[in-house]
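What you see is part of a larger complex, with each chain still in position.
In this document, chain identifiers A, B and C correspond to the written order of the chains, with residue numbering beginning at 1 in each.
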Amino acid sequence: MIIAKVIGTVWATKKVPTLEGWKLLVVRTTSSGGPETLVAADQIGAGVGEDVLITKGSVSRAAVQGPPSPIDAVVVGIIDSLEVERGLLE
Amino acid sequence: MIIAKVIGTVWATKKVPTLEGWKLLVVRTTSSGGPETLVAADQIGAGVGEDVLITKGSVSRAAVQGPPSPIDAVVVGIIDSLEVERGLLE
Amino acid sequence: MIIAKVIGTVWATKKVPTLEGWKLLVVRTTSSGGPETLVAADQIGAGVGEDVLITKGSVSRAAVQGPPSPIDAVVVGIIDSLEVERGLLE
């Protein structure tokens, strides 16, 4: 999983039928080498400004309910706290 | 999913049989760290200049109809609007 | 697999049901080009400061027990030693 911050929402009226009904959040990864903006599906109600855990790839399906969807990134948790050992994160 | 702009089309006469009949768009990602050009299959009629959502990887199959194809990127939606919180996208 | 160092732990109370019960470690990859921070599931008791092997992607499932979970990175081993030929690692 990667750590990201929810920064917005995206709307698409014209889409493939299997994407209908999904709430799509724009997230910015804060955990990888460089910043990266992704669009992730959300079923747990994450809000703008919250730090979340994102699962990527085909295993994303295990996080969502409903019929097969072309979802390659999904919000799997809203981060309460993150404890990192001092000195290990240079 | 990633956000990309449709910038063109690509044609390949000689191809694997399972790629027959697909419309292949050249897209440029505008959402990741650095710009990247990809080729994505399209079944919803995205046009040059439009901003689209692209699903990558094996889950792309859930977005397309027909027999199994070697499609690793597909247009899943045409973006109407994108609302990003001011100050969060530095 | 990639080589990473465990640098901390992350907690998320609000999460998808299929992520319940997982211990989630924050790891920093020390083996790839640039440093990258990931969150990996752990079932073998890796501790902060230890060097571990991380499997990424859908094959992560083969490393974990229990029902399907949206786990795209998992600790598969705690590294005892690493022997690299002198001169090959510039």
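Please note the rule applied: a residue touches a chain if its C-beta (ideal position, glycine included) is under 8 Å from a C-beta of that chain, and two chains touch if they have at least 3 such contacts.
Predicted model only: the values in this text are computed from it and were never measured.
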For this file the homomeric complex, of which 3 subunits appear, totals 5
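As a convention for this text, only the chains that are shown with their structure count from here on.
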Rounded to the nearest Å, the gap between Cα centres of subunit A and subunit B is 19
Considering subunit A alone, which of its residues make contact with at least two other chains?
34, 57-58, 60-61
Show which residues of subunit B lie in contact with subunit A when the two form their complex.
1-3, 31-34, 43-45, 53, 55-64, 74, 76-85, 88-89
Spell out the residues on subunit A that touch subunit B in their complex, using ranges where they run on.
5, 7-16, 18-19, 24, 26, 28, 34-40, 48-49, 57-58, 60-61, 68-73
